[in-house]
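Missing here is one protein chain; the remaining ones are kept as they sit in the complex.
Let's turn to subunit A:
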Amino acid sequence: MADEDDQQQSAANQAVEEPLDLIRLSLDERVYVKMRNERELRGRLHAYDQHLNMVLGEVEETVTAVEIDEETYEEIYKQTKRTIPMLFVRGDGVILVSPPLRAG
């Protein structure tokens, strides 16, 4: 019975039937998460749920701010980076989640 359950579990872990199943394939891998307010996260995906709340480990957050040069009116992109060891991310701020291969 336990074996059957395990088999069902592992088969269920492999099945891709809905978009969120694709994220499960990235569990325990490094992922790229684009967030609202020009924020980007790169980190190890420990857990997620249907709201795209996520738990990321060894996260590098990049915040991009645009400044206008006063003289030339050129747009200057200022990036600030920081690392956070373990982070819970609320799902409503998430725009996209990208699997490890494309996470540069």
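By definition in this document, contacts are C-beta pairs under 8 Å (C-beta built on N, C-alpha and C of every residue); 3 or more make two chains touch, one makes a residue touch a chain; residues count from 1.
Simple rule for what comes next: contacts and distances are computed from a predicted model.
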item	value
Protein name, per the UniProt record, of whichever chain is missing from view ("Probable gamma-secretase subunit PEN-2", "RAB GTPase", "Cytochrome b-c1 complex subunit 9" or "Sm domain-containing protein")	"Sm domain-containing protein"
Subunit A residues that touch the omitted chain in the full complex	7-8, 11-12, 15, 17, 37, 46-51, 53-55, 57, 84-90, 92-93
